[in-house]
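Of the protein chains in this complex, all but one are displayed in their positions.
After this line comes chain A, so read on.
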Amino acid sequence: MELSVVIPSYGLTALLRTCVLHVQSGLAGALPGRTAIVVVDNGSAMPYQADDLATPDVRILRLDRRHSFAAACNRGASAVPAARYLFLNNDVFLHPNAMAEMLEIARHETVGILGTRLVLPDNTIQHCGVRFDAGERGPYHHAHGRPSSSVSRATTFPQAVTGAALMIDHGTFAALRGFDETFPFGYEDVDLCLRARQMGVRIGCGQKWDSLHLESTSDRRPDRHKASRRLFFERWRGRYSIDGDEGA
C-alpha cells in the first residue's frame, strides 16, 4: 500500500462523509490505486455504517470507547500499513490538488513529514506551518487569521505542522512509535514533529492550495486541551528553538 489516509472521527456523520469525498477526489488525482482510507470510529455513540459514507472503498475501524486523537491515529495506521500515512481531521475538506502537492514535495525535498495550507471558512489562514515563540505562547499557527491571498505560496519548512492534515512516511512514524498517546487532545502533532526533527527529519508544508478546515468542530473540550498543553510544556519548555514573532 502506498498511502493510507487515516481519519479519526467521532459522530458527525455528514461532516465525515464530506471529508471522505474530498479525500477520494484528491487520491484519484494524486495516487490512483494502492491507497486506502481508514475511518477510525473513535467510540461514536452510533457506530458508523458503510452506507453512511456513501462509498464502498472506506475501511471502518471501530473503537468501542473513545480514545485520544493520538491513540486513534496510531490504531488506524496499524490497521492498514502503508509507505505513507495521511492523518486527517474529519472537519478538513482537502483541496483536490493538496495531496498531490504534498507527495510532490516529498519526492523532491528531503522531508519526512508534510503539512498543507488550511483555511477557515472566511478564507483566512488556519494553518500554514507552526512557529515557536518564547515564553508562554510557545507553538502557534503562523499567519493565523491573515487572508490566504496575502501569504506567500512558496513551500515552507517549519518546525512543525498540524495533525489536522499531516503526512508522514512509514519509516519515520515507526521509528517514533507513532503519536504519543499520553497527550489527551492537542499538541501530540507538535510533539511528533519535534521528536522527528531530533532524528534529522525535515518538515515541509505545501502552500499552493487552500483546503478548508472547520477547526475543532468535532471536539470542543478545553479541559483535555489544557492537559495536553501542560504536558507539552513540561516536556518541551526550553527545548525548542525560537522562530520569533511573525512578520518581524
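Criterion: contacts are C-beta pairs under 8 Å (C-beta built on N, C-alpha and C of every residue); 3 or more make two chains touch, one makes a residue touch a chain; residues count from 1.
In this section, contacts and distances are computed from a predicted model.
Trainee: Any idea which of "Glycosyl transferases group 1", "Na(+)/H(+) antiporter subunit D", "5-oxoprolinase subunit PxpB" or "ABC transporter ATP-binding protein" UniProt assigns to the chain that's been left out?
Mentor: Answer from the UniProt record of the missing subunit chain: "Glycosyl transferases group 1".
Trainee: Can you tell me which of A:A28, A:A54, A:A83 or A:I242 touches the chain that was removed from the display?
Mentor: A:I242
Trainee: Would you mind spotting which of A:R34, A:R62, A:R137 or A:R202 touches the chain that isn't drawn?
Mentor: The single option touching the absent chain is A:R202.
Trainee: Return the single residue from A:S9, A:N42, A:Q126 or A:Q159 that touches the missing chain.
Mentor: The missing chain is touched by A:Q159.
Trainee: List the residues of chain A that touch the chain left out of this view.
Mentor: Touch set of chain A with respect to the missing chain: 109-110, 134, 157-159, 194, 197-202, 238-244, 248.
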